[in-house]
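With one protein chain removed, the remaining protein chains of the complex are shown where they sit.
The letters A, B, C, D, E, F and G name the chains in turn, as written, and every chain counts its residues from 1.
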Amino acid sequence: QRTGYPEVIYGSGKSAKQIVGIVKAMKDSQKSILATRVEQSKADEVLKELPFLKYDAVSQTLTLKDKERVEVGNIAIVTAGTSDIKVAEEAAVTAEIFGNQVTRIYDVGVAGIHRLFAKLDVIRQANVVIVIAGMEGALTSVVGGLVDHPVIAVPTSIGYGSNLGGMTPLLTMLNSCSSGISVVNIDNGFGAAYNASMINRLISEEHI
Amino acid sequence: QRTGYPEVIYGSGKSAKQIVGIVKAMKDSQKSILATRVEQSKADEVLKELPFLKYDAVSQTLTLKDKERVEVGNIAIVTAGTSDIKVAEEAAVTAEIFGNQVTRIYDVGVAGIHRLFAKLDVIRQANVVIVIAGMEGALTSVVGGLVDHPVIAVPTSIGYGSNLGGMTPLLTMLNSCSSGISVVNIDNGFGAAYNASMINRLISEEHI
Amino acid sequence: QRTGYPEVIYGSGKSAKQIVGIVKAMKDSQKSILATRVEQSKADEVLKELPFLKYDAVSQTLTLKDKERVEVGNIAIVTAGTSDIKVAEEAAVTAEIFGNQVTRIYDVGVAGIHRLFAKLDVIRQANVVIVIAGMEGALTSVVGGLVDHPVIAVPTSIGYGSNLGGMTPLLTMLNSCSSGISVVNIDNGFGAAYNASMINRLISEEHI
Amino acid sequence: QRTGYPEVIYGSGKSAKQIVGIVKAMKDSQKSILATRVEQSKADEVLKELPFLKYDAVSQTLTLKDKERVEVGNIAIVTAGTSDIKVAEEAAVTAEIFGNQVTRIYDVGVAGIHRLFAKLDVIRQANVVIVIAGMEGALTSVVGGLVDHPVIAVPTSIGYGSNLGGMTPLLTMLNSCSSGISVVNIDNGFGAAYNASMINRLISEEHI
Amino acid sequence: QRTGYPEVIYGSGKSAKQIVGIVKAMKDSQKSILATRVEQSKADEVLKELPFLKYDAVSQTLTLKDKERVEVGNIAIVTAGTSDIKVAEEAAVTAEIFGNQVTRIYDVGVAGIHRLFAKLDVIRQANVVIVIAGMEGALTSVVGGLVDHPVIAVPTSIGYGSNLGGMTPLLTMLNSCSSGISVVNIDNGFGAAYNASMINRLISEEHI
Amino acid sequence: QRTGYPEVIYGSGKSAKQIVGIVKAMKDSQKSILATRVEQSKADEVLKELPFLKYDAVSQTLTLKDKERVEVGNIAIVTAGTSDIKVAEEAAVTAEIFGNQVTRIYDVGVAGIHRLFAKLDVIRQANVVIVIAGMEGALTSVVGGLVDHPVIAVPTSIGYGSNLGGMTPLLTMLNSCSSGISVVNIDNGFGAAYNASMINRLISEEHI
Amino acid sequence: QRTGYPEVIYGSGKSAKQIVGIVKAMKDSQKSILATRVEQSKADEVLKELPFLKYDAVSQTLTLKDKERVEVGNIAIVTAGTSDIKVAEEAAVTAEIFGNQVTRIYDVGVAGIHRLFAKLDVIRQANVVIVIAGMEGALTSVVGGLVDHPVIAVPTSIGYGSNLGGMTPLLTMLNSCSSGISVVNIDNGFGAAYNASMINRLISEEHI
Partner (left out) sequence: QRTGYPEVIYGSGKSAKQIVGIVKAMKDSQKSILATRVEQSKADEVLKELPFLKYDAVSQTLTLKDKERVEVGNIAIVTAGTSDIKVAEEAAVTAEIFGNQVTRIYDVGVAGIHRLFAKLDVIRQANVVIVIAGMEGALTSVVGGLVDHPVIAVPTSIGYGSNLGGMTPLLTMLNSCSSGISVVNIDNGFGAAYNASMINRLISEEHI
């Protein structure tokens, strides 16, 4: 926990029992708890032992929130479609646990670009923008061209055929003609929020 | 020439001598001539023998235009960047030889989306829109979402690294979240124009 | 619905409840309804709530057809094999909902090319031809060489081994030696029909 | 030379001097000589030392033909385009050196399928058919559906963009919906002829 | 049935009912029946209706054998491992239905090359050798170097990790340093046998 | 120039004449000029016309620096090898033109990890760390684990064989087990610096 | 058993019955038995027949250990994460059956590099180091730079998205900037241990 961040549990491939064990060990030193990639059935088992945790089925997270943590900064989380929301919520829950304000702007893909423009002012107010998109991921380039703050792009595995499990939006985002975009792994909502949170913390630290 | 279109010479891999031969053979039956993918030095050789042809170094085409052909319909050719113009001009010259009106809207990539919006009315007046983009090819999805006519997308090999010689914009275009887009091979300006021209001809034929 | 087309519901990844909600919201403004990629069990749930919809198990579509819509134009839908029929029917149902006449020519793959020739006159009468093929997708090039109207090619994921989930026929279609072919994503019957329908509408619009 | 075939020199990556050395060593035991992949300049050097060899610039071969060898059997070599001819000639020269009759049917690609049908009788008379095609390689499936004898397919690296240096026709050929097709490496005219020749020899051997 | 071969039913993706229908339709004109890729449960259903068919669970084939057909020629079917046997038996059953003698030489992979050498005489007596291998497919090159007759190679999807579902042995076989090898699709035992059978038939035809 | 940043010229594919034209047009509105990807010979031509520009052959940049711009913030640029320096210098020059302090820590790849540890204090003082690595790109994960500030990773095309032109370090960086890393395209030093600069500006803006 | 090693049974794709048969056949000539890739249910069946075997559910191995075999040499098995342990245990059990001492150092990935350094002395004492890592596999390069003995790297399929089923750490390991690393297939713990054991045996043989 050297970094001032709560240590995060990556639930995928861990048993309920293992997660319970890690949470118990953490609880003394950490006020917040975050476990990602925990499916419903596994979460049910964990909650029997640790009823103080909160499970969110969309983001597949188990959390304990440090109520005293002051929310600083602002992160906009923007998705292209509704299927991307589960990745977006992994990002949102992560960002909130790490003490950031989150603004959700969902389902504003470029097929109907007026929906994006309607939300542009809100998006521009954020310090950092996380853009989450599957299919061809073109939303990233449009947002990147419209905002002056850092954009962190998350490709999702939503799509079929030549989408190749998310490789297509990943490549799209890496080759964007807009400047100011950096990219994390397919479906990695957590990673994007971690990066965004680091930027927010840099800003608030410097304030002091 | 069963299709009513001039037979087109694909110059790549053919010698100047071979091209001269084919043009001479065609001249009796065709009022228009089009040869694509002819580089400058090869064109120079051909022009010595066939000075009535016109060479255009940007589109790398040799042409003879049938002056009597009436221009019908309208095709908008839209590019993301300036480096895509050589592919765009292959499309433009092809469309013109086949008797279409062409409107060129170049360098309106999504990094500065206001440039695209400034040209939207013009684009919407065309029967068919050809969108030509390299890098990540996101322009296609934006245009596809804004126009109600068929969009034919041409990925270009402009880019570097994970662009993979144009495979990235190709995949982007195939996976577009906008409806109404179909795709041709990387750098295939000729193919896009051929398709667009077929659509235009269907429209005018039906008029009669 | 700016485009004059009914808004279409992409059922994949949506719950029956979500689909019901969207249909109810649409019903006031749209005379036709189309939902694609709805499997049997999900459809059953939707039909309980909305018994006026029609479910088709082959195309996996839920539809409500505007009886007053006049069918204009003609689209030929051609498949190589019988396994491609589910993609073909997604295309056919889409085209019909959008007000097009559809001619189905199924199972005329190039392994027995006489079957294709037997249907050539019918295919040539259509304004647009949709060619749907898995395996190696060679049918596209043959049809493209035989008809003078636009061909929209749909690769399917039918095949095994080095077929790579449809990437092989996709690449085949993009590299076709016949002119006049454009391509949509693997298994995207809907997309092909949407494009074909746009072309048909252009033709009939101009008539007026 | 256990196989009864002349040992063949693969010229790529060998110096003129090395080729001269190998030919000299072979000359005592072999009546025929074949070296493939020898470019003009290298050939010129070799010919200075070994003027009895014949160089063919299209197939890039150096040969010495055993005049007494009786030509048996018949191999049809069919190409889609004119750019495939250099691979076809590598096959043809190889087949001839190995004592086969060769029938060349070039430039009969599926974009103009009537040219193929015009030659069908000739193709059907061969024991084995070698089909050589770049771009999307669809010719293979059409020929495979029309002839009852073994078809050996050679993809070529002719094409651009998503052709991927011949990987597209290679995949097409491997996934053909026609039976009776087997495939060799991209541009491997030699390999196809070697296989075809083995089949021809089996036939004539059995006669005795 | 123009080719003199029984028409073959590709069972994958067909229902039991569809298979029954096709067999009934065929029975009048064909003395032999072959359906491949039929899993146990589907076969059970078919057999209820058509008890005269024989099901083989290893090769996943349903067959009716023409007892009067004379077996001519000889095809050796060689596998690297025991997991490749299901593909080998698809080849073997196909070859037998088409009237060929089959010699099975299984589990002679190069990790213990003495097992291959022990069977070399038998392999060399066949007109055609089908080599079936997964993992890295090296057996093909070794056999190709040791026999003078045509080798048809079948890569299998046996393996894991960087085997990539059989793409590794496929590439191995296409790039073999031994001459006389041609390749069919991954797991395509049927296709290899069809090719081998064509060669055998050519030999016996010529005899007459 | 809406973003407060100087507009940057991407020199690749532009002629010297075109670059001169753009610079002249910019000069009135921008105090700083930056052109990237300008090779020596092209730069020489530009400098003849615009002698006030400075050319740097390592980073392949042409610059005009706004002397009054105050340098704020600090960006550490870390490379694995010496061959990565040209990409690093594209990043460094970009960051400096945009008004950032830059600390260069070159050639500290993980093969000799003590060299990295010797520089750790310096690296940790930066607001943002740009890690630039080719080969396998492992340096990124190590740095990411050791610093608490955002890391922007740039894969380079340095390597051979299965490096695949930089795809290997790109994939490495996207899959890093360390948190806090985001990635830009292969060799895109400019992009990394642009992102880092945006973060720095956010920090200093907020101060006011 | 020419190699002095117990013959090993690769359980994947073999039935319980087949495994029982092989073990029975081996038991006379081999004091040790090792079967890998045996899942729980299959193992249960085998154990009913052969209760003297020991099943280990983590490594998925069935073993019979030759108690008299003297353990020589020392192999360090190092993993990046806890999810890699199942591959590590396949390696560990293999190495032990072959008579090697094994030191397990698990969960020392580069995200927290101090954990690795804490174990460095132990790792350096081994003759051979097996490094097992998924995600991006960077641990291999770090260990390779810190030890002077051979490192055998095993990529694992742990990861998601652009990890591509282990292809990413495989490529990372092959391109390592540290010398002294060689690589085996994804998840191939057995193969790494076999290699390491061979090296250990060479050392002890030479002693005599």
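The rule is short, and it goes like this: a residue touches a chain if its C-beta (ideal position, glycine included) is under 8 Å from a C-beta of that chain, and two chains touch if they have at least 3 such contacts.
Keep in mind the model is a prediction, meaning the values are calculated, not measured.
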| item | value |
| --- | --- |
| Listed residues D:83, D:100, D:185 or D:200, member touching the removed chain | D:185 |
| Per the touch definition above, residue among F:18, F:83, F:101 or F:204 touching the missing chain | F:83 |
| Sites on subunit F contacted by the missing partner chain, in the whole complex | 82-83, 158, 160-163 |
| Absent chain, residues of subunit E that touch it | 80-81, 109-113, 135-138, 140-142, 144-146, 159, 161-164, 167-169, 171-179 |
| Where the missing chain touches subunit D, by residue | 12-14, 155, 157, 165-167, 170, 185-188 |
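Going forward, only the chains that are shown with their structure count from here on.
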| item | value |
| --- | --- |
| Selected from B-F, D-E or E-G, interface repeating B-C by over half of its contact pairs | D-E |
| Separation of subunit A from subunit D, taking each centre as the mean of its C-alpha atoms, in whole Å | 57 |
| Rounded Å distance, subunit B centre to subunit D centre (Cα mean) | 36 |
| Residues within subunit C bordering two or more other chains | 161-163, 167, 170, 174-175, 179, 185 |
